[in-house]
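Sharing a structure below in structure tokens format, with a few things to ask.
The complex appears here without one of its protein chains, the remainder shown in place.
Every chain is named by a letter (A and B) in the order it is written, and numbering of its residues begins at 1.
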Amino acid sequence: MEILSMENVGFTYPNSNDEVLKNINFTINKGDFIVLCGTSGSGKSTLLRLIKHDLAPHGDLQGDIYYKGMRLEDHSPIKRAKEIGMVFQDPENQIVMDTVMNELLFGLENMGYSTPEMNKKIAEMTQFFGLNGLLKKKTDELSGGEKQLVNLVSVLLLDPDIILLDEPTSQLDPIAAKEFIYTLERLNDEFGITVLIVEHRLEDLFAVAEYVMVMDEGRVSYIDMPEEVVKKLINHPTLSRFLPSTSRIFLNFSESNGTKQIPITVKEAQGWLENQVIHPSKNREKHRGENKKILELKEIDFQYVKHEPPVLHNLSLNICKGEWHAILGANGTGKSTLLKIIAGVLKPQHGSIKYDGKKMKKNYHKTVSYLPQNPALYFVQDTLMKEYKMIARHFQIENANEKISQLLNQFQIYDLKDRHPHDLSGGQLQKAALIGTLLTQPAILLIDEPTKGLDPESKSRLAEVLRMLIKDGLTIVMVTHDVEFAASYSSTSSLLFQGQITTTEDTRKFFKENRYYTTTVNRITRKSNAPSVITIEEANEKWHVQENY
Amino acid sequence: MARSRELLITLSTIFLIVLVSAPLLSARHYMLFSLLILLISFIPFVIRFAKQNLSSRELVLLAILGAIAAVSRVPFSSLPSVQPTTFVIIVTGIVLGPQSGFVVGVLAAIVSNLFLGQGPWTPWQMYSWGMIGLVAGLLNNRWLMKNMIGRCIYGFIVGFLFGWVMNLWFVIAVIQEFDWNAIVLYYSASFWFDLAHALSNVFFILLFSVPWIKILERFKQKYGIFAET
Partner (left out) sequence: MVRGIQSFHPFVLLVYYVLIIIGLMLYQHPLFLLGALFLIGTFNYILDKGRELKKWSFMIGMMITFIILLTPIFNRRGDQILFHFFEQPIMLEAVIQGIMIASTLAGILAIFVTFNIVLTPDKLLYLFSKVLPQWALLTMLSMRFVPLLIRKVKEMMSIQQVKGLSFNQGSVHKRAKNGMQIMQMLLTNALEDSIQAADSMSARGYGLQKRSNYNAFKMKSKDWLTLGSLMGSSIILLFGWAKGYGVLQLGPVLETIMLSGSEYIYFMTWLFLIGFPILTEGKEVIHWKYYQWKM
């Protein structure tokens, strides 16, 4: 049964001549699970918001959107609010009440339900999702995954027929993201709720989705089953990066002539690999930093509040010159705290930090720079140029103007130098902040979760920039839970667990020895006949595949 | 609207003069008298907002500004008695009008007391901050608020008035048999705090009122909220 359809839909924002959406036609049936993907700026979010009629952007809309056989605008607003639910990207900003209970009540009160009705609905929902323990908690104390679950449940309480989700997992850590997607799968399986989800992170979604809809420059280029979409996109210059690595590794090593089943899940990919004969090719080792220690942390203890358990305890870590050091660990293990200690913002209660073999000095801020997770928080001034000049003045940098221009050109954002930081896109903003951190010519750059919310395309561009900096002699310490990113680009990896660094190893070795906390490619290859690898790039280097005919 | 605005300005000025000067004239029934004035000048605005239909964006904007005013202590933890709460309220009044200035002022008092604990001072704080925002909003098209010197004068005066009203709850408990020597003595005890408040208001207005007004104005235009004020 058809639930939602678009006929010849086009959309233009006011004061603009570019059509954001062009001639869009599709039909969604009740109970479908549809993933909508595409590069940034392809019009995905606009499309989603047009379906949530009451949040539709202002502009010129052509064509018709039908919901349950009637035009969207002909349904009553209350019916639309109840039946078409929407969950947004940022788990934090869509919460409007101080406790979980009040947050869940908010929508129900809007709909005018009586107290007994509300009690019943909430009791039922909390049982189903196991939220009992959270009801009385402050929303601010929840983890990112819990917050997003509360957002989902507060939409579900209104009993929707279709849920629209706008990159709901992009701000979550991989484990929370997986759990969230399984929750969606369960809702779809057990209640037949139609799901339309926009997402960049597709590793897990391709295995769950029934259909994948691909958007490119304002048009829907494909709507098809996941395997078919994989075949069509594999040679696409940018969108091929969005595909799950299970399929990518397969397509890299076997001719896709349409007869073979393309693996989507890890299990399927393992099955394919069993039938391959793979010889190791000559081993090329990655460039690793010199073995000269630039930073030594010794027996660091840190706690925020006196009577609470310490965040970091007896932590020791060595950073070598010229390496790209990834520090991995789950949420709440103290990764960001560690970065702040290295940056000199927090003072450890115990332990020592040595820079270049000597104790930290006062001009430490010049040698260590810090790129925050949310680059918008980096800017105090209202244009990029003013910000750079302020930094230059503060650190008394010579030839500041030259350096600023040179960096702006190098990062290709010279044209944006007089813009307000808030008017830049996520990727531009990150580059802009990066320039600010590089002005002082630091020896060490600290980066906090640089890939949060970036699409695969922007991620690889960021990696290129950072690689270039490493080549110029910079040392990078990066905190992340993006396993794939760390595996692909960092040279050394450490695991932070319970306030201590438990392992520090060469990145490839580090991931090969892990079983769960590792990349998809490694999970496919680690117990196979083929030499185990952690990324497709490594497989390209090390494998020589002999096809079985 | 223009005429009722004239009326409101006159009325609130009269109330304020009476409230401030009353203890000097008649100490006997001051407590009852001041409570009465407080209620008469406060309740109508409370009810007016309670009955207004606001969009979700307007409501969230007011809530955020109230929260900003309430948490504005944090970056000044090393400077006791310097906090831009009053500044935030004045700027809100100027940009978003008397009603919103009043609401954000009252809200800042409620919210900070909900976190720090209520006391007998709560209603007085709600009243003073509410009125500071209201009057700033009423005068937003006048010379006083359009001009930097005018804004600084306003900030300086309300710094002291705030202290005056805040002392009332204490004075009320004590005043019954006091002559005004005692009152002056008590007020002089809080003089340095009030001066610090007044001076920091002037400081913040001087350096930051222009960019803050610009930021709020831009936001208001961009999303078309509080269009009629």
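What we mean here is this: a residue touches a chain if its C-beta (ideal position, glycine included) is under 8 Å from a C-beta of that chain, and two chains touch if they have at least 3 such contacts.
Computed from a predicted structure; not experimentally measured.
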Hidden partner chain, touching residue among A:L61, A:M111, A:I175 or A:I234: A:M111
Residue of B:A63, B:L144 or B:L195 touching the missing chain in the full complex: B:A63
Touch criterion as defined above, residue of A:V155, A:L233, A:L407 or A:V479 at the omitted chain: A:V155
Touching residue (missing chain; options A:A343, A:M360 or A:M385): A:A343
In chain B, positions touching the absent partner: 46, 49-57, 59-64, 66-68, 70-72, 74-79, 82, 84, 88, 103, 107, 110-111, 114-115, 117-120, 170, 173-174, 176-179, 181-182, 185, 200, 203-204, 207-208, 211-212, 215-216, 219, 223
Residues belonging to chain A that touch the chain removed from view: 52, 54-55, 77-78, 81-82, 85-86, 88, 90, 92-99, 102, 105-115, 118, 138-140, 151, 154-155, 158, 340, 343-346, 365, 368-370, 372, 374, 376-380, 391, 394-395, 422, 436
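In this text, only the chains that are shown with their structure count from here on.
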Chain centre separation (chain A, chain B; CA means) in Å: 44
